[in-house]
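With one protein chain withheld, the remaining protein chains of the complex are depicted in position.
Moving on, here comes chain A:
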Amino acid sequence: MDQKQAINPVLTAVIANRIDGIVREMTNTLLRAARSAVINSARDFSCGLCTADNQLLACADGLPIHSFGAHLQTRTMCEFHPDLAEGDAFLHNDPYTGNTHPADHTILVPVFVEGEHLFTVVAKAHQADIGNSQPTTYHASAKDVYEEGALIFPAVRVQRDYQMNQDIVRMCQSRIRVPGQWYGDFLASLGAARIGERRLKELCEKYGKDRIKTFVRDWLDYSEQRMAQAIRRLPKARLVNTGGHDPVEGIVPEGIPIRLEIEVDPEAAMVTLDMRDNIDNLPCGFNVSEACTISASLTGLFNSLPADIPKNSGAFRRVRMLLGEGKVIGRPAFPHSCSVATTNVADRLVNCAGAAFAQLGDGYGVAEGGLGMGVGLAVVSGDDPRQGNEAYVNQLIIAINGGPASAHADGWLTWGLPVDCGLMYRDSVEIDELKHPIEFSHIRLIPGSGGAGKFRGAPGGDMAYGPTEAPLTVMFPCDGQLSPPRGVRGGGDAIAAAAWHIRADGSQSKLPNVVALTLHKGELIRGIDCSGGGYGDPLEREPRRVLHDVLERWETPSRAFELYGVVFSGSLEGLDLAVDATATTVRRQALRAQRGNG
């Protein structure tokens, strides 16, 4: 009856450690051998392992938005290919049969041990181009998959007996822009999957198939138990949270509202994530695929639980997912496009879920984090006069969206987007100026921009760049200009995103969320990235933290006084700034009283 007695506490830990090592080796291979910046700089890829019966077993270090739906893809592979055999490899990018969005080309390799299919390894990487009708993998305005234009591979066999089907390679090469870059990344993914396969075979040889099967059962049970224990510590509650993507002129003029209902049942140790009450699919690229719906909502949940719970199907047994058919969040109906499924609306969903748990009380959940692929995450393109006017196209990864405050810590500064939670690397200014004919005029944090709170959101950033000589085209699908990330439990909201076109004469015009603009010499594009929301009442923030914030220019002296109610003696200039404890107590009482009256 007592399941945990059945688990061998040492062997299970040892093999789990080995499995984790295998996924990390796959990750390292893909990260460093890949060619496009979106993979090796943005880390927009993930590796994982599923069992033969399509349960996610392990996904170390993968981008959260990628990680939790891989078992949907292996299920499709199994359904479509009853003749699975050793030496097979499949290419899958179909958002209707389990993929995130078409740009995430996924390699699936079934692993056979003594003739038995035991595992499937998964290597998913965001390709820089997939042959869309427009030179972008985020085709926001695509009415449907036909307009989107990507080549779709619903678990198509690309290798048999370890031999490449060159027909498929040629199809891709004759239809994808910069085919050499695609092929390099395709090979890197395949290499990562094959390394995973080899290591799993070695593992099974060492421990024997039966012991590995026992391990799989034990590890999933163990993960389930860890999850159940975490849920049992939550208060029983029914939570409702809403949010939404900003309106986008010409595409979604009304915006995209989202709604999430959560039931926390500590007695049954179950969490239900109900997303059925959402609007129908829209004729644009913002629809969220099933895999992204699962990953984004689970990311919000995991952000609110102890960080070391293993993320796999064992843990997921404690989560009931209720998804609607043909919904903008849920299971999309063909032929609606999911081109932008991994970011914009999914970012809002991560925030919506994480913040929902804050309704449970102090100590639970997180605030909303900075979002939007703005000026610092733009795709830049043009001709490079330094390279004989050769064309270039690349995504900058240099944004500063501030992370959300939690019940325990201030926001993480290099948070990137809610769907990656800080995993991305940031570009170096020098590398970006070397790779593209552009020059930055400034990149700086905005003091006092993080959502105030007992714990403070990370600040947003301010940056500008322009072309050095030849015209520069800048494209980005931002969000967050109208509804910035919100604070929770009395914490302040974040600042909104913004962008401006600055002309050679210094005149400026404000830009909307979604931008396609060509800049000429002397012109700049300037952007402000969202900060993160605050957690809890700013009047409860430890005064020494506020002092440190002011000294270090995370916060301004006026906000320290107005929002945090902290009074200082001395001065910044005099290098003797200190908290005046008595005056602070008085000031905080006054502010509380003011609120009571207001």
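Throughout what follows, contacts are C-beta pairs under 8 Å (C-beta built on N, C-alpha and C of every residue); 3 or more make two chains touch, one makes a residue touch a chain; residues count from 1.
Throughout what follows, contacts and distances are computed from a predicted model.
For the chain that is left out, the UniProt protein name among "N-methylhydantoinase A", "Putative aldouronate transport system permease protein", "Phenylalanine--tRNA ligase beta subunit" or "NAD(P)-binding domain-containing protein" is "N-methylhydantoinase A". Summary of contacts with the chain left out: across A:74, A:406 or A:584, the touching residue is A:406.
The residue touching the chain not shown here, chosen from A:74, A:223 or A:381, is A:223. When the missing chain is restored to the complex, the residue among A:276, A:553 or A:592 that touches it is A:553. Per the touch definition above, the residue from A:421, A:511, A:566 or A:579 contacting the chain not shown is A:421.
Among A:24, A:81 or A:317, only A:24 touches the chain left out of the display.
Residues 4-5, 7, 9-10, 12-14, 16-18, 20-21, 24-25, 28-29, 32-37, 40-41, 63-64, 180-181, 184, 187-188, 191, 195, 222-223, 225-226, 229, 299, 302-303, 305, 307-308, 366, 386-387, 397, 400, 403-404, 406-414, 416, 420-426, 428-431, 433-434, 439-445, 458, 461, 468, 551-554, 575 of chain A touch the missing chain (whole complex, contact as defined above).
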